[in-house]
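Working notes, structure below.
A single protein chain has been removed from this complex, and every other one stays in its place.
Every chain is named by a letter (A, B and C) in the order it is written, and numbering of its residues begins at 1.
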């Protein structure tokens, strides 16, 4: 089950970046929820390439087809399979890479693992695999909305530029998907500079869930922190995750980081909405470290399959910073994780909400 | 299965901090491996309270009893159940906390989740639950050693003091478990100051696995990064995890962070030994953010169960910095995670190692 | 994960009988195995409707499309998604059944479970769901063949007619798929009589795996018997399963049913190749009880959705005996089960075979 996430709301993705299609099967969507295909397509449009000058210029329409689980616009409670055809592969671009292990990529580790690989693009390790996650996340968001849970996300750092504000309404108004309009301008400049230098740059994405009631998550191995950690670090190109105060708390004292709860609300939220692995009623706040994209045009030394090294420059149309496109993916993984925690709590206590 | 970790090397812990016992069942330990109870006890001794002036002064011997799975000093391949009795509960200390939700603790979220709780100590959310993890980790380490994998760990930050060196032989020579002897002295001072101020302080623990061959881990939902993320964030008091370059990479360019592999070794290790979710042959490097301990003697405002607030000062014998005791736990979770990735790769490819 | 079977070779089916498509995702197929789409199609052809006068006259070509996991005719080790479009639904046939719960069918239980249902055909409970199982089983058979395991199956009882012989080469030579040519003729007559009487008849399907080495399966909860029991009883219309001597052993003594092993072979096989849940080297033998098909043309009393009862006669083209078409499904579930046991044993011991 290495391609599945979640025990109760189970999301299983499939598809190589240059195979016939990518897709997902969502098992565990509750029945009786109104779903339009457009609800899914809208989220996929936020993820697809070619949205702005700051992302890859590949043009992929990424039209989703729903194969099962819906009947007359309502979920049946059965598995929902969704497929997106791969239409702009330009597989030829990759012929030169057949016998090279690109630096930073999964080429070498994949070959060592399987003894065989599809050298055209990243195969399963490609960002294209996240199409299925976003489609599944769209369903999770719809279901969670019925429970009063709303998820937002945005780019809060690019290179050395950090967002100071969390004005979530700004996110879809700038190509960086930054919740701070002023920082967004500076971030766009950093990304453009990386692009022009045939390079890439890293950043941080933050996702916040409001309306999560206390009681979701478990106290030990299945802490909500742990589930979110797995969810976020399963996104390609992520190398860190933190909840609430995160790494910043390491430099502080307990008297500073213990969130005081006055019986109605928390005066601070260092815990990121999760105490002892269980949601505590405050906003659930997660940040994920996104490394610089590994596909860059600058010449690099690479290992050759047959031994020795060679110099390569990865041509083609790649993202100079993938944060803007990671945002809907991270939101989706948050939604999928919370769906599982919610359904699990319903199993334990048998409550409607 | 909220108390279990891993599908093939499955670790299931049980026990409340003030119940009769804590323990673990390990299902999936390969047969024919020589195991002495002393191997397990030695690791538990690294975790137990009362080791130095920098940790809690509670005295718990934490003697482990093995109930199954061993026969004449060899693993049978069957579940290994291990139990440690709770011997020094001082449950009376907690009577005053029966109707109070301590700040930073899981008291409120636990009560909301279950509608009932054992108010004596942290229940399942207690650090005491990690006894079972360390016992299981001891077995995982033994098995991994047979595959040439060695795991080390240490405290690399306390408050604002960071370790500059990674001299792993130093770890057991100072009470902070720091791999930098000089930094260890400064860290000890920070911890002592927190203790004397009836406060606590946070830090960072790093764990490194050497000898992991390429090919462990999966490319999508079960990325080795994701499994390690879940493993680490399931440890009490952790609020962040990063692999290799982690959050630091967010400020860099791809030309700086792409690790060049010359066919034999990596010139850098920003990926922390994992490319596309799969081990790449370099050292696997993980850091975990440990928040300041939530039990502090300083007076704090706390919510009362019946409504309103009260002021509490948590007396008793608590850790001013839990990093030194998190080290064996984090090593254990790394070992448990790698065992699962290793066995999974054996299933996929059928290879001995 | 209610639509998935298996932890290591995970088969997830999707699709309603009258939705756009049915299909499957197979996660855990080892890499480097040569697979032709024709290998899958051949098995699907054994399952599809319209093969003889003894099965439903619906004509569905059931052409499979492989969406992922194959590259240049070789498995990549990644999920293999396969889809079959629904082309001959005649959904109109079902309009009259919208507000009726058919006897023997899952109409009522499905409606109670979900509060909503696709009344056109059986939805997920339809035999059509088994398309995905057979496609997955085709892959499992290919992989197992590489380990020297061969699976055969056939109809060994229809009504009161039982097969006396196990001449597996006969199976594809008669429309009943009976391994006893003489009994096949009598069985065909029983089926034709049921068909002509607008009725249906039950039977028994037997599946045998040769070449399974000792050591597959686990001693307690995951006994190979238990996995096979779940596999077989997950097939629509099955209501019983037995291993080896099965129910017949209940009337015997231990001195009769203990299989004597002389160090090289078993003199009898009452255990059906499984001792203490673990394969013992003898043939694995499973029989599954197939109830009479629930869709019959004879008038029946049925509960109406709004209350009260009505009389219905299920017109359309239904199977008078589903055993012939259950054979490839049962073989597939056997293959899928053995794949999981095999991969699990490789994980435990790390051996190639």
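Please note the rule applied: a residue touches a chain if its C-beta (ideal position, glycine included) is under 8 Å from a C-beta of that chain, and two chains touch if they have at least 3 such contacts.
What you are looking at is a predicted structure, and each value in this text was computed from that prediction instead of being measured.
Participant: Given the contact definition stated above, which residue among A:30, A:229, A:272 or A:324 touches the chain not shown here?
Facilitator: Selected residue, touching the omitted chain: A:30.
Participant: Per the definition of touch given earlier, which of C:163, C:194 or C:338 contacts the omitted chain?
Facilitator: C:194
Participant: Looking at the whole complex, which of C:40, C:54 or C:241 touches the chain that is not displayed?
Facilitator: C:241
Participant: If the missing chain were put back, which residues of chain A would it touch?
Facilitator: Residue positions of chain A that touch the missing chain: 7-8, 28, 30-31, 77-78, 219, 343-344, 346-353.
Participant: Touching residues of chain C against the unshown chain: what are they?
Facilitator: These residues touch the chain not displayed: 1-5, 7, 11, 13, 101, 103-110, 112-115, 122-125, 129, 157, 159-160, 194, 197, 199-204, 213-223, 225-234, 236, 238-247, 249-263, 270-272, 274-281, 289-296, 298, 300-304, 307-309, 344-345, 348-349.
Participant: Tell me which stretches of chain B touch the chain missing from the display.
Facilitator: Touching the missing chain: residues 1-4, 7, 10, 12-16, 19-23, 25, 27-28, 31-32, 65-71, 74-81, 83, 113-118, 123-124.
Throughout what follows, only the chains that are shown with their structure count from here on.
Participant: Which chain lies at the heart of the structure, taking centres as C-alpha averages?
Facilitator: A
Participant: Taking each chain's centre as the mean of its C-alpha atoms, give the chain farthest from chain A.
Facilitator: Measuring from the centre of chain A, the most distant chain centre belongs to C.
Participant: Starting from the mean Cα coordinates of chain B and chain C, work out the distance between those two points in Å.
Facilitator: Here the centre of chain C sits 45 Å away from the centre of chain B.
Participant: Using mean CA coordinates as chain centres, what's the chain A-chain B distance in Å?
Facilitator: One centre to the other, that is 26 Å.
Participant: What whole-Å value do you get for the distance between chain A and chain C if each is reduced to the mean of its CA atoms?
Facilitator: Distance between chain centres, rounded to whole Å: 38 Å.
Participant: On chain C, where are the residues touching two or more other chains?
Facilitator: 7, 28, 31, 77-78
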